[in-house]
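Apart from one protein chain that is not included, each protein chain of the complex appears where it belongs.
Up next is subunit A:
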Amino acid sequence: MKWDWSAVSDFMPYFWDGLLVTLQILVLGSLISFALGLVWALLMRVPTRWVTWPVGAVTEFVRNTPLLVQLFFLFYVLPEWGITFSALTTGVFAIGLHYSTYTMQVYRAGIEAVPVGQWEAATALNLPLRRTWTAVILPQAVRRVVPALGNYVISMLKDTPLLMAITVLEMLGEARLFSQQNFQFTEPLTVIGFAFIVISYLASLALRALERRLVH
């Protein structure tokens, strides 16, 4: 096995570019998934079947099909319908949508974990529905689910390389480009593999610290 340090140092500038794009996807994708997931979770609580059934079916479908094929779908089908976004925007939206179907279940569990007495108190105080949600239920529910949401951010980090398939140059995309130009596959791929382990390990440490602070 040949290991060439000069290939590593040649790759580093591209690595930083890729890392920046990866983190960008991660932050924007997380924000979309947090927001959309909350919307799904709230829609699932609307008391008519006409809302819960379609929302449940669509999210179930998105959750059980591969993100990669969803990326292809959005990347190739949307332009056919006359909607064009950059590859990065499409990718961020797809990953956010995919993970919102997971975060919705986290929110659901969080909302269900709010003690029923809180609902009763809100009714007793004659709070309107909107105030009940924004001032009583959601602040307590969201606090409980932060660690679980964090786990999905880490999962999402590991799915960001998929965006390479729709030409986004994130870490893996940069590594592949560099490898093909220089015929050195070992170093760039190992560097980014290592980077993923380090980032997700640091993130899980940070998450554990956050969890401890929220619990106490």
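Observations
Throughout what follows, a contact is a pair of C-beta atoms (placed from the backbone, for glycine too) under 8 Å apart; a residue touches a chain by one contact, two chains touch by 3 or more; residues count from 1.
Operating definition for what follows: contacts and distances are computed from a predicted model.
Taking the options "Ech hydrogenase subunit A", "Formate hydrogenlyase subunit 4", "Ectoine/hydroxyectoine ABC transporter permease subunit EhuC" or "Protein DltD" in turn, only "Ectoine/hydroxyectoine ABC transporter permease subunit EhuC" matches the UniProt protein name of the chain that is not displayed. Residue in contact with the omitted chain (choice from A:Val69, A:Ala121, A:Ala135 or A:Leu214): A:Val69. Summarising the interface, subunit A meets the missing chain with residues 1-2, 61, 63-70, 72-73, 76-77, 80-81, 102, 105-106, 108-109, 147-148, 150-152, 154-155, 157-162, 164-165, 172, 175-176, 179, 185-186, 189-190, 192-193, 196-198, 200-201, 204, 207-208, 211.
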